[in-house]
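Removed from the display is one protein chain of the complex; every other protein chain stays in position.
What follows is subunit A.
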Amino acid sequence: MLMQDNKSFVRFENIQKTYDGETLVIKNLNLDIAKGEFVTLLGPSGSGKSTSLMLLAGFEQPTAGTVYLDGNPLNSVPPYERNIGIVFQNYALFPHMTVLENIAFPLTVRKMGKAEAMERAQKALDMVRLGAFGDRRPTQLSGGQQQRIAVARSLVFDPALVLMDEPLGALDRKLREEMQIEIKHIHENLGVTIVFVTHDQDEALTMSDKVAVFNDGIIQQYDTPATLYEKPSNTFVASFLGETNMLKGSINKQAEGKAEVKLACGSTILSTAVDPHDNGDPTTLCIRPERIQLKEDHGDEDNGLHTTVVETIYHGAFAKVVLALNSGEQLKALVRAGNINADLTPGHKILATFASEDARALA
C-alpha cells in the first residue's frame, strides 16, 4: 500500500471534471480529509460539491486526477467495491422491503448469515431510536424517520467512509436541527469519517470539523468553521457564510499584517491585511455586523465610521441597525439587547467602531 502522510484518509489530487468536454464543473480540486473527520462540502448549487461527492462514491469518473481512499487510488474501483456508505436526499430506501430488510441488505449482500444480519440490523435500528419500526414499510414512516433508517443502513456494514448528499434538505426546519444533532452524535460515537454535502451554511458550521467552501468548481477555503467565519480568506467566503459588511476602499500603507485603508466614505481605517497588496491597490473591507459597536458620535474616536441611523429592527435578543455612510453605502450592525448605549432613532448621528482585527482587508 502506498502510504500518504498520516493525515490523509481521503485525498482528491488534481481533480478535473467536465460533462460536456468544454466547461469544467470541477477546475482543480485538491482536498485531504483525515480519518474520523466530519468534513462538509459547502457551496451554492452548481459549485461542484455534489459532483465531488459522486466522484468519491464512484458514480462519476474524474476527467483528470486521482481520488485516493486510505492511500489506494479509487479510479478503477467500481462503486459496489468501494465500501462507502451513502445517504441520499430522497432517502432511496427500497419500498418493497421492510425497514429491517432495508438495513440488513448490505449484510445479506455480503453473504452474512440471516440471523446475524438481522441482529446487527436491529442494533443499527436501535441506534437511530426506531427499534420498534423494523416490520414497517419505509413508505409508512415520516421523512425524518426514513432518513434515520437511511443513515442506519449506510452505517450497518462498517463502511470506511460515509457520504451524505444534502440528507436533510427535504426535512422541515425543526426536524433538520434535530437530525443535525443526531448525526453529529453518531459521528462522535462511531468515529466514522463523514463527508457531508450541503448548501446550508448553518448546517455546515454547526456539524463539521472542517468545511470546504466551493464556488465555481474551486475550493475557496478549507478550514474549521470558526476560522471560516472569523477569518474568511476572500469576499465569496465572507458573504456566503453569515452576513457581512463589505466596504470599498484602497490601501494607504501597510506593515506587520496591518493595513491602513482609505474608504470611499472618507474615513481611514486600520485593519488586518489578508491578501498581499501594494499601496494604492483597491480592497474590500469585511466587517461582521456583530463585531460593530455603536456610540454617540463626538467626532474624535479612532477606527470609527461616521454614520446616520436609517432604521432599527427589533429582534428581542438583539436589534439589527441599518446605518448609512456618507458614501451612500450601508452598514449593518447587530446590537445585543442591554448593550444599546446610543440613541438609535432614525436620522441620529452614530459612530460605528470595531477592533482592527475584526476588519479584514480582502482583495
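The criterion applied here is as follows: contacts are C-beta pairs under 8 Å (C-beta built on N, C-alpha and C of every residue); 3 or more make two chains touch, one makes a residue touch a chain; residues count from 1.
Throughout what follows, contacts and distances are computed from a predicted model.
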item: Omitted chain, identified by the protein name its UniProt record gives, among "Carbohydrate ABC transporter membrane protein 1, CUT1 family", "Putative spermidine/putrescine transport system permease protein", "Cell division topological specificity factor" or "Nitrite reductase (NADH) small subunit"; value: "Putative spermidine/putrescine transport system permease protein"
item: Omitted-chain contact residue, chosen from A:12, A:68, A:105 or A:318; value: A:105
item: Option from A:57, A:100 or A:197 whose C-beta touches the chain left out; value: A:57
item: Candidate in contact with the missing chain, chosen from A:86, A:151, A:305 or A:350; value: A:86
item: Residues in subunit A touching the chain absent from view; value: 57-59, 78-86, 88, 90, 92-96, 105-106, 109-110, 137, 139-140, 150, 153-154, 157, 163
